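All protein chains but one are shown at their positions in the complex.
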Amino acid sequence: MSALALPYLAILRVRFQLMLQYRAAAFAGFVTQCWWGVIKIMVMAAFYAGHPHQPITLAQAITYTWLGQGLLGLLPWNADTDISEAVESGNVAYERLRPVDTHALWLARAVAQKAGGTALRVVPMFVIAALLFPAVGLGDWAWKLPQTAEAAALFAISITLALFLASASVVLLNIAVVALKTRRAANVAGTLVNPLSGMIVPLALMPGWLQGFLFWQPFAGLVDIPYRIYFGNLAGGAAAAGITAQLLWVTIFILAGRYWLAEVWARVDMQGS
Amino acid sequence: MGEFALLLRFIRNGLRAQMLYPTAFLLRLVTQFTVTIVEFGGLWALFARFGHVRGWTFPEVALFYGAVSVSFSLVDMSTRGFDMFGPQFVKTGAFDRVLLRPRAATTQLMGFDFGFTSLGRLAQGLVALAIAVALLGIGWSADKVALMLWAIAGGTALFGGILVLQATLAFWTVESLEIVNTITYGGVEAAQYPLDIYAGWFRKFLIYVIPLGCVVYFPVATVLGRSATAGIPAWAGALTPLAGFAFLALAFGAWRIGIRHYTSTGS
Partner (left out) sequence: MAQIRVENLSKTYRVAVRDPGLAGAARGLFRRRHRDVAALDDVSFSLEPGELLGLIGPNGAGKSTTIKILSGILRPSAGRCTVGGLVPWEQRIAHVARIGVVFGQRSQLWWDLPVVESLELLRDIYRVEQAQFARTLEQLVGLLKIAPVLDTPLRQLSLGQRMRCEIAAALIHSPAILFLDEPTIGLDAVSKLALRDFVKTLNRDEGVTVLLTTHDMHDIEALARRVIIIGNGKLLRDSSFESMRAEVLRERRLFVDFADDGEPGPLEGARIVGRDGRTVEYAFDPARIAAHTLIARIAAAHDVADIRVEDPKIEEVIARFYALHGAVAA
């Protein structure tokens, strides 16, 4: 089993090392998230000032926002740039030369990139928003911790599923880029993911008649479901439903990806590109 | 062939390349429009839930929103070369080839991968403006229209400057920088709202450091007759968009320094 995992682990290690190298980017990314969090919180606070009673409280909306910024790296914005470049330089056939299952390889790569990229950013973000803010009297604007151990445990499960959902999405984008032979095939990703995951507006604040649809669409599992589990807005049965929805979509995305990739490789084998 | 004519030629080539697959192209365009409209819908949803934000109504905010969207989309379309400068030109050494051509680097970069899909966002901005105008019921005199256009021009210059600065940073860090996405997309997000909903220090930042307030908030508030809320005399609202052009000029100054650095250290 470990022999099978070896190539994937090797990829994970190399990716993490590469990411550590670009320290300027790491720091800049962090500042980015801080700023963005601040903007969103100020907008939220301005709205809540007029009408404070809502399905989620302002404090929860603020925690939601910080979670979103800290875990932004988990979202599937684009295809793997290595794949895009390989496609555009005509070298994508070389991906076939590696003696590993391509879908699993790409999935591992995406998981590594996202986990690595997020790990770098979330810790300092947490330190600032969850620890520093309350310490300097900005407790109202802080990133609050989960209220119960149950919420924390369920969140751990949910966010892991979100990681795999996002990675499976990235693999789908990779396949799209290979299939359509252009990196532009993945451009649709960010624009779909942004609203439907809850990154623009927490899904709970959307109109009531949309709630059912919003809960069961695939991208809710990237942000909205895990975050609401985190601060207990989704608990017990509702949390279970959320996790089920995530599992459902991870499975669908992975299976769809494997099937599609097989078709795409068949074409590559025939045409050489 | 002059620089502008060359740029048009690049754009025409880019359009033809994208139109090779017309359905895919149209699909991307429509997708971008749909998604940006959904973002606008997010704004509407917040107003549907909360009613108003610090005294500003939905049509008023839609006017700010539309102006920012239009400015940003124009820049987004024409600065892909700057946006992807790090990975596409510095990391690959392709910038060498840009320097080997007897043309300004800016022209070549603007012509690189012209982003026609941003027409989707442009359309969204125009829709937002249309909705704002329809719902506002204010008299649109010539000077108000002129001021709106002037604000949009200033906003375009400002966002252009931000992109140029982002590309300049890539000379040193090589990768594409997310921090500048904060300023562009974050700036779009922040300036969509009248700046008085923000805390004082943030408002000042958006006026004096990244002068988004000067190219959106002040002029559009003036158009809405709310320059007093914005805290400026009415005539000032007509001048503030100049800040955008000043910013652009500074950005190009930094860009030239970046090129010098590139040619000193090699690729």
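A and B are the chain letters, set down in written order, and residue numbers restart from 1 in every chain.
Rule of thumb we're sticking to: a residue touches a chain if its C-beta (ideal position, glycine included) is under 8 Å from a C-beta of that chain, and two chains touch if they have at least 3 such contacts.
Since the structure is predicted, the reported quantities are computational estimates derived from the model, not experimental observations.
*Asks:* Going by the contact rule already stated, which one of B:99, B:149 or B:254 would touch the omitted chain in the full complex?
*Replies:* B:99
*Asks:* Can you name the residues of subunit B that touch the chain not displayed here?
*Replies:* Subunit B touches the chain not shown through residues 1, 5-6, 9-10, 13, 17, 93, 96-97, 99-104, 260, 263-266.
Operating definition for what follows: only the chains that are shown with their structure count from here on.
*Asks:* Just the number, please: Cα centre separation of subunit A and subunit B in whole Å.
*Replies:* 26
*Asks:* What residues on subunit A touch subunit B, complex-wise?
*Replies:* 22, 24-25, 28-29, 31-32, 35-36, 38-40, 42-43, 46-51, 54, 81, 180, 184, 187-188, 191-192, 194-195, 200-201, 205-207
*Asks:* Could you pull out which subunit B residues touch subunit A in their complex?
*Replies:* 24, 28, 31-32, 35-36, 38-39, 41-42, 45-46, 48-54, 87, 117, 172-175, 177-179, 181-182, 186, 189-190, 193, 197-199, 202
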